[in-house]
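Note that one protein chain of the assembly has been removed; the remaining protein chains are unaltered in position.
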Amino acid sequence: MMTVNEVITIDNMIEKIASLLPRHYRFVTMTAVDVDTHFDLYYHFDLDYELTTLLLKLDKGAKLPSISGICPPALVVENEIQDLFGIVVSGLNLDYRDHFLLATDAPARPFCRVPGVSVSIVETEKTGGEK
Amino acid sequence: MSMVIPFGPQHPVLPEPIQLRLSLQEERVTSALPVLGYIHRGLEKLAEEKDFQQDAYLVERVCGICSFIHSMCYCQGIEELMDLKVPPRAQYLRVVWSELHRMHSHLLATGLLADAFGFENLFMQLWRTREHVMDAMEYTTGARIMLGSCCIGGVRKDINEEQKKFVLDKLNTVEKDLKVLLPVLLEDYSVKKRLVGIGMLDQLTARERGAVGPTARGSGLAMDHRMTGYCAYGELGFEPVVENGCDSYARTQVRAGELLQSIDLVRRALDRLPDSELKVPFKGNPPAGEVVIRAEQPRGEVFYFLKSSGKDKLDRLRVRTPTFANLSPLLAMLTGCTLPDVAVIILSVDPCVSCTER
Partner (left out) sequence: MTKATAKSPWVVHFNCNSCNGCDIEFLACLTPMYDAERFGVVHVGNPKHADVLVVTGSVNHRNRRVLKNVYDQMPSPKVVVALGVCGATGGIFADCYNVLGGADQVIPVDVLVPGCPPRPEAILDGILKGVEILARKKIDTEVVPPEKTIKIVRPEPKPEPADESAKAVS
């Protein structure tokens, strides 16, 4: 079972995470879960095979501050979350602008469950004429 | 003169499409920018639409190289959620197939690395040896790649005496072959010229950038999830292979060491194979809850996050594969290297792009 060690907020998350890193915590990954009312964002860190998980509850529509400045490996996963969930991450070192994994014509924000947003307009295009 | 060279997505040394936009200053790479998405399918979303028992076979197809370990890791997660106790024989059989997978993956990776620096003969020889491992897997499960032998609560197939003898025979052949091949890989003058000092990743950077698997162990970090003793690793006794060279050569040394270690582990596991049933029956759906489960793959630590709400379908399945974690160290290694070394450095971390993008 996963235990959440600490619930963090947007205001104190950077300093909480920054305090872990000098103690040789290794950034494992981030997990985003859409729980209808808000997003649950888990930050997973590892020290000697022990997992430390910080939970951030993010309101829909709120911007997520990037931790890629203090923790470079978070860059890829933040770009992925921006792609798949439509969470806007601010302050990314390198911003792929929603096209990290998804191409321009792919369905946008496939994991986001906000009603009305995940419904997409469907068009068709012939492949034969395309160059 | 500076320019940008797109490396990939279709490139002779890359078995999979990934693009790296290399900014060059003369022959030196000043920065590398990965462009992903060529193999993104959306497996995590599909897993939410399928039954939790079907998912065990779906996650096997995250990656065709470490397929068994993916499904084993997922099954361990569901077992933890449902509080199932896996019978000891199943635990040992899981170790056997995991280690066979590790051997075939390491032989594949070192073979491709040999191909990247132009030693085609060594590539062919390593892959010929790999076929013995594939035979062992096929003889015990009936499939070469997608074993499908792991299920929730245990394993679906048993290894009988005849199969055990076959596997042990094949291991002897592999060991004999490796005694000839590994000295060539590790001591040949021209191979060393291409590997030693190439793709430096010092210990501090490796830790900061979150490197896992042979990439981390080649930089002196003794980090191997098998140390936690999941499955039967705790009873079999295990020490990670660590090298301090911090370069492509050290990572190759780690893989060579792990190959021999895996042979040993399979032998010990088969030797001590306890008698018990193969799986425990279970009823109903996994209860509501969240679980994080990790296991060691050939490329490093794999991470599964499962969230269930008590229904037959999972609420969320998240996979963080080792190559995803190794992407950031790879970019650190590429900065400052010369263009001919790019292929060697990429293959020295043994990338698995289909894992990365899922």
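We just call them A and B in the order they show up, numbering each chain from 1.
Going forward, a contact is a pair of C-beta atoms (placed from the backbone, for glycine too) under 8 Å apart; a residue touches a chain by one contact, two chains touch by 3 or more.
Note that the structure is predicted; figures quoted are calculated from it, not measured.
Among the residues B:Ile198, B:Ala216 or B:Cys352, only B:Cys352 touches the chain that is left out of the figure. Of the options B:Val29, B:Ala56, B:Leu108 or B:Val349, the residue whose C-beta touches the omitted chain is B:Leu108.
Where chain A meets the omitted chain, the residues involved are 61, 86, 88, 90, 92, 94-99, 102-110, 117, 119-128, 130. Along chain B, the points of touch with the absent chain fall at residues 9-13, 15-17, 33, 37-43, 45-46, 49, 57-58, 61-65, 67, 108, 123-125, 127-128, 130-131, 134, 144-146, 352, 354.
Methods note: only the chains that are shown with their structure count from here on.
Distance from the chain A centre to the chain B centre is 25 Å, each centre being the mean of its Cα atoms. Those residues of chain B that touch chain A in the shared complex are 33-34, 36-37, 40, 42, 44-45, 80-81, 207-210, 225, 227-228, 289-292, 294, 301, 303, 305, 307, 315-316, 318, 320, 324-325, 327-328, 357. Residues 1-2, 21, 24, 26-29, 31, 33, 42, 44, 49, 51, 53, 72-73, 75-77, 94, 99-103, 110-111 of chain A touch chain B in their complex.
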